[in-house]
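Yeah, one chain of the complex is gone here, protein chain that is, but the others are all in their spots.
The first chain written gets the first letter, and so on, giving A, B and C; residue counts start at 1 in each chain.
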Amino acid sequence: MIIVMKPGAADSSIKAVVNYIESNGLTVHLSKGEEVTIIGAVGDKTRLSPENLTVYKDVDRIVPVTESYKLANKKFHPEPTQVKVGNAFIGPDTFAIMAGPCAVETEEQLMCIARAVKSSGASILRGGAYKPRTSPYSFQGLEEEGLRYMKRASEETGLATICEVVSQEAIEAAVKYVDMIQIGARNMQNFILLKEAGRSGLPVLLKRGLCSTIDEWLNAAEYIMSEGNPNVVLCERGIRTFETATRNTLDISAIPVLKEKTHLPVIVDPSHSTGAYKYVPSMAKAAAACGADGLMIEVHNDPAHALSDGPQSLTFEHFDRLTRELAPFCNIVGRNFRIPSEGETAL
Amino acid sequence: MIIVMKPGAADSSIKAVVNYIESNGLTVHLSKGEEVTIIGAVGDKTRLSPENLTVYKDVDRIVPVTESYKLANKKFHPEPTQVKVGNAFIGPDTFAIMAGPCAVETEEQLMCIARAVKSSGASILRGGAYKPRTSPYSFQGLEEEGLRYMKRASEETGLATICEVVSQEAIEAAVKYVDMIQIGARNMQNFILLKEAGRSGLPVLLKRGLCSTIDEWLNAAEYIMSEGNPNVVLCERGIRTFETATRNTLDISAIPVLKEKTHLPVIVDPSHSTGAYKYVPSMAKAAAACGADGLMIEVHNDPAHALSDGPQSLTFEHFDRLTRELAPFCNIVGRNFRIPSEGETAL
Amino acid sequence: MIIVMKPGAADSSIKAVVNYIESNGLTVHLSKGEEVTIIGAVGDKTRLSPENLTVYKDVDRIVPVTESYKLANKKFHPEPTQVKVGNAFIGPDTFAIMAGPCAVETEEQLMCIARAVKSSGASILRGGAYKPRTSPYSFQGLEEEGLRYMKRASEETGLATICEVVSQEAIEAAVKYVDMIQIGARNMQNFILLKEAGRSGLPVLLKRGLCSTIDEWLNAAEYIMSEGNPNVVLCERGIRTFETATRNTLDISAIPVLKEKTHLPVIVDPSHSTGAYKYVPSMAKAAAACGADGLMIEVHNDPAHALSDGPQSLTFEHFDRLTRELAPFCNIVGRNFRIPSEGETAL
Partner (left out) sequence: MIIVMKPGAADSSIKAVVNYIESNGLTVHLSKGEEVTIIGAVGDKTRLSPENLTVYKDVDRIVPVTESYKLANKKFHPEPTQVKVGNAFIGPDTFAIMAGPCAVETEEQLMCIARAVKSSGASILRGGAYKPRTSPYSFQGLEEEGLRYMKRASEETGLATICEVVSQEAIEAAVKYVDMIQIGARNMQNFILLKEAGRSGLPVLLKRGLCSTIDEWLNAAEYIMSEGNPNVVLCERGIRTFETATRNTLDISAIPVLKEKTHLPVIVDPSHSTGAYKYVPSMAKAAAACGADGLMIEVHNDPAHALSDGPQSLTFEHFDRLTRELAPFCNIVGRNFRIPSEGETAL
């Protein structure tokens, strides 16, 4: 941590800062320039509240030098992490596609979607059973019943499964039925839920909050990991900006930034970020081209009658065309991705 | 709800939309222009998912006509709501000031702050016992022990008390010790927590999410109210923008917008929005001048050694000067606010 | 300027940075910590491009220590600046109100508005003759003819006048007819125009760009001042955020931030920032309460038929009510503002 003093800071002000740092057990490096004095603090920063120093006299600014996340930090764990989800793998050599309906509606619907997405190359079935909705009067999900359908779909197709959780109760149910849990964008800083997810034993997909910085996102991952759970996958799903032509703005440059900062796999959700099915294929290809470890895509048998997020869902036909178009991109970037031949899925 | 069709939409496309609306039990008003056909849908919109219509052929756009929040909506409840918190009142004739430390640290600290803020005119004592922190390695609060100190401070000073809650467990504890609970910005769309707050029986202070629109905020209030709890107070605390000179950007125009849309009281938190104590007085006065029902301000006996958010905390002296400067503003806008005379607090 | 090296930076990397700095004539202060080495550079930074250092090996980050604006900087000019505009003054003891139509439409319209705003306390008449419009098919202003009307309105009423300029040609015309020129938000970083405004000899009102940081804004002021023109007034007019309930978000905390960073007067435009006349009075009061030096407000004799920005214009009656409500706020904050008595304006 570096403390930049104001030009002409009094010696007494400098001494006060030095004393505060040393009294918290850290070591001080002093650099007096002609104009400006700079104070470096070395040691265990968790022992002091650095931001407090800004209330000291003549302090101009505090510059943090190290990140507050450790377990998620590539500096301390340079090798990319692979996360196993049921029979599927996410990162670093495969291109994993999670697909399925925004909300699980009926068992028949889910089975039919599961078969379709599998035959087009998805390895993980997504389906929402607990839906966080902006209005209390919107459909809130089938809850545990929905999870049971997920389990049956997995048993029949062999697909791994993922479901969003919104509470400890939902986590407890999810552990019984699915292979991976998802923390949604709105709960990215619900620290209680993050800790419970960390203790669940299941791999966790952590979506980025709509207005969360990459740094806050990695700190949220740290909450999960600090409970002993190393299996975290990050999912970029768009941030909120002034542009209204798309629902959110997909922050595609987050992918190379994350690849530099963390060893955790990163996938992209082009469905929620754009909010429109017609933009999904372009964004899926952009994600594959620039190094994402996979995708989460909404697919529905009948988007016009979906109970949630119909406008951004692909039909089976659209999804199949997309995965076939994606395959050569995966090939160029050196990622395993294959679409089963007709004979295989018939089995 | 209005559905705008694309120029030259086929009759079959128009018919499909009309059928979908009518099959959901709503009535259709058709307006065929030379260029554009417009379809109005009248009836109970909770019976259909309007956004799905965007996947219908030749549909250009869906325009909602009514807000999805009802209980929080001024249209259906024109009189301003007054919320009673312990012995204090929020809205519409008083100017209520909540003050206290970001985090409760010790009983002595809290008592000392409680006496100070009371003598300067605060009517509600704030104090954090459950702290949602970006990093898992930062101080997370004293939890139930902190709430006990809040109760004692209330007993001694007569101040009403408010504390942030982050989980059902925290709500259960809070019910025993404090007069009002707060849902923080990061949990504004933690719908499970909102519902539990709605069932707690305590008045709820709902902070705006960092990137939440006013519409989403009112829908979050609706979650609390739809559980039978009418005592919701909204707190504007800054939104996230590109500007970095302040921690967040206080959306001061949210106050007149809310006064037009809802009957719920609105207060302003100038401490978190600016992140710097030196900007707090100006923002407090701006809030009073433009019609806010009160303020939430961080006050600390020793900001330089605060365990959380020291840089934005006022000292006792600063806080006292601020409330004395605020009093004439309250007077102009016709709000009751008084600072006890020295004799009164001595009692 | 401080250069933070990465943990474990090689000696050769450190040496390369030091050489680069010294070869540009600056002095180096080296501070080697156990983890991190910090390099301070002292001297005339305009001689090197500091950002280039980020491409040097093992450089983690560059931290600027001093602001790039000098003439606008309060550090080198602590006394607040007063700007004289015709017979009017802006800052630091008065509260100056600029009012008038978004666009000058006819001479009669302008005369009628000029008399009305004067009788309600405005000291400067605003009126647009060159309108920057989003679409090329919208009304673009009366140009020089509009300026001539401004001059006549000034001659009759004694009001000072201000007009937006969008080109060198417009500046040349403005010099002949009005007392102050305005650089609009869209042109805040049109550096050619800023320099021409600096050479015009007229005081300049510089509006903040919709997505400009305060730092960029002060650098834009520096462009004007570095041409020898010290008479710059800043105008906060809202920034672009995700919120759509108001046209833009008035960044009210920019006022105390600017009061700390610069000696230039700061006024607020509540009309453009909110885009709705009904929110203007609340924002005007907030601005007065928190230390603004004045306001710019759109007033129109017939908002429903205005050729530009009708929805945000006040009627004469609304404007008169607003200034009478504002007067006591000006009184509290110690600013001179008076509304002429009926006898005075009759003269």
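Keep this in mind: contacts are C-beta pairs under 8 Å (C-beta built on N, C-alpha and C of every residue); 3 or more make two chains touch, one makes a residue touch a chain.
If you're wondering where the values come from, they're calculated on a predicted model, not measured in any experiment.
Asks: Considering the entire assembly, which residues of chain B contact the chain that has been omitted?
Replies: Chain B touches the chain not shown through residues 2, 4, 7, 27, 29-36, 38, 40, 42, 60-61, 63, 65-66, 75, 211, 240-242, 244.
Asks: May I ask you to list the residues on chain A that touch the chain which is not drawn?
Replies: 211, 213-215, 239, 241-246, 249-257, 260, 273-274, 278-279, 282-283, 285-291, 328-329, 332
Asks: Could I get the residues of chain C that touch the absent chain, sorted low to high?
Replies: 20, 46, 49, 51-56, 68-69, 132-139, 166-167, 186-187, 189-193, 195, 209-211, 216, 219, 222-223, 226, 240, 276-277, 303-311, 313
Methods note: only the chains that are shown with their structure count from here on.
Asks: Taking the mean of the C-alpha atoms as each chain's centre, how many Å separate chain A from chain C?
Replies: Chain A and chain C have C-alpha centres separated by 40 Å.
Asks: How far is the middle of chain B from the middle of chain C, if each middle is the mean of its Cα atoms, in Å?
Replies: From the centre of chain B to the centre of chain C is 31 Å.
Asks: Can you list the chain B residues in contact with two or more other chains?
Replies: Expected reply: 211.
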